[in-house]
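Handing you a structure now.
One chain of protein is taken out of this complex; the other chains stay put.
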Amino acid sequence: MALEIKHLLGLKDVSKSDITQILDAADKFYEVLNRENKTVPTLRGKTVVNLFYENSTRTRISFEMAEKRLSANPLNFSASGSSVSKGETLRDTVQNIEAMKIDMIVVRHGSAGVPKFLTECTGATIINAGDGYHEHPTQALLDMMTIRQKLGRLEGLKVAIVGDILHSRVARSNAWGMTTMGMDVTCCAPTTLLPQHTESLGVKVTTKLDEAISDADVVMLLRPQLERQTHGLFPSVREYRTYYGLDRDKMKLMRNDALIMHPGPINRGVELEAEAADCPQSVILDQVTNGVAARMAVLYLLGGGEHE
Amino acid sequence: MALEIKHLLGLKDVSKSDITQILDAADKFYEVLNRENKTVPTLRGKTVVNLFYENSTRTRISFEMAEKRLSANPLNFSASGSSVSKGETLRDTVQNIEAMKIDMIVVRHGSAGVPKFLTECTGATIINAGDGYHEHPTQALLDMMTIRQKLGRLEGLKVAIVGDILHSRVARSNAWGMTTMGMDVTCCAPTTLLPQHTESLGVKVTTKLDEAISDADVVMLLRPQLERQTHGLFPSVREYRTYYGLDRDKMKLMRNDALIMHPGPINRGVELEAEAADCPQSVILDQVTNGVAARMAVLYLLGGGEHE
Partner (left out) sequence: MALEIKHLLGLKDVSKSDITQILDAADKFYEVLNRENKTVPTLRGKTVVNLFYENSTRTRISFEMAEKRLSANPLNFSASGSSVSKGETLRDTVQNIEAMKIDMIVVRHGSAGVPKFLTECTGATIINAGDGYHEHPTQALLDMMTIRQKLGRLEGLKVAIVGDILHSRVARSNAWGMTTMGMDVTCCAPTTLLPQHTESLGVKVTTKLDEAISDADVVMLLRPQLERQTHGLFPSVREYRTYYGLDRDKMKLMRNDALIMHPGPINRGVELEAEAADCPQSVILDQVTNGVAARMAVLYLLGGGEHE
């Protein structure tokens, strides 16, 4: 069955049925990743351009691995050393890439809205790999995939997202997606790191960690970006760690069976300590594995690959 | 039938018969690019090294896409971070690459003559992807392919090349190739941007735009390199645009059916305005598509791939 969406720009407007279909396909690709031969011929002959205007190793490699395992041809285009510096417009760059007869574009850009803009000036299928502070939908999909895999369902579960909500496209995509899936989301951060109208995301908001995590099924920590300290938004690392860093003591406030998640990369000793990152309830590395499977699912369902 | 040339160093000494054969093969690969599966097994098992000593995204990606669609193994070697900085000679670098048993080298270098030098110190097939102000032969081939595709022939057509002729390897390759194919080429630029002995290229020269474009079948705009302004070669952007930038008014000087071409990347608002870049007579994006097909043809004919 085809998805209702033609592009993956964000989870704000993606239906429960589409999200479910992506998660179901991701579960199947997860099986493929545990085979000896992890490659399937699904997208053979298709070209996918990874258009990364922001530095990223983790997400780019995850997408590239997903593409190769679907037998697509990945082409990496990074901003440095490109025609960007020669004064070409984004529209012209993308229309040029499309004119080379490519099938899909995976795009990461520092400005919110760029993936949507690309759908307006090309005929290629667009997948958002992170745009400004807007959305990072494949991250939220892999997060929900991981929760469903571990806890058996999404509906009705309580999730606490702790950290720099204001600047986090991960928090935003999860807020949209999880509420669509019937989950109960609480965002927790110091006031300076909370957006003004968080409620419009359909989530609860608190500045108190114990309130957020005490009955959560899932606690997701976000990386505070330390450079924001100098902008007055961010308390000292020591203060942040004292109030929001997940350590052995604060883990006692959580339920024993709650999952600990993090989109990575981790700052050990800031938002979480080794005892939290490496404990049995931590599913951080499962998230990474599932990231490849979830991206394979999105590429497959939007790429119109032949069915196996 | 094999080509007379063994390497593609420039179009200066390439025969009409060889150019025709490349353009014919390019037309066939163009059909392949419009299939669902755009990959053919022609160069399976062959290794092509893309040796780029100058920054380039557009040309490198176009070659890499052509190589992958022929099922070759591309290996990208860029100057930054290479043994170049450790004092190794170009000859040693290339002989080392060749010793790894590669089949072809696609080379871009800031110095004219490097591709020819490489033929003298390696046994690999060399394809010039642009050398200094000398030649950029695959660009001229894709330009001629595009003209033939749109206008049905080359012989007898009038082409105006407008812009920084002095520093343009694109103009130079087109001048050689187009005159070989029996086309009538006029180069148009301010005096400071014209080479001293342009006539030796077998083309006409003028500083007056209306003279160049009024009866042309094709008007090809080149990107003036703005950094040359500081060297006194380049008038102000405003003056350049006034006299040589293609806008709605100057388009009225052209024939209605004349093609508008540009090798990219475009400086909108300098050498051409949106109304010229995006009008129905503009074939700029066709040039990009044809670039992949023309490069596939060159790689195929020089690479000795098995026939399909």
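Note that the chains are named A and B in the order they appear, and that numbering of residues resets to 1 at the start of each chain.
One rule holds for everything that comes next: contacts are C-beta pairs under 8 Å (C-beta built on N, C-alpha and C of every residue); 3 or more make two chains touch, one makes a residue touch a chain.
Every value quoted in this text rests on a predicted model; they were computed, and no experiment measured them.
K.L.:
Among A:112, A:151 or A:266, exactly one should touch the missing chain; which is it?
P.N.:
Residue touching the chain left out of view: A:266.
K.L.:
Considering the whole complex, not just the chains shown, which residues of subunit B touch the missing one?
P.N.:
These residues touch the chain not displayed: 44-45, 47, 73, 75, 77, 81-83, 86-89, 92-93, 95-97, 99-102.
K.L.:
When the complex is taken as a whole, what residues of subunit A touch the one chain not shown?
P.N.:
Per the touch rule, subunit A residues meeting the hidden chain are 33-34, 36-39, 55-58, 61-62, 64-65, 68-69, 223, 226, 264-268, 285-286, 288-289, 291-292.
Quick note on the criterion: only the chains that are shown with their structure count from here on.
K.L.:
Could you grab the centroid distance between subunit A and subunit B? Build each centroid from C-alpha atoms only and quote it in angstrom.
P.N.:
40
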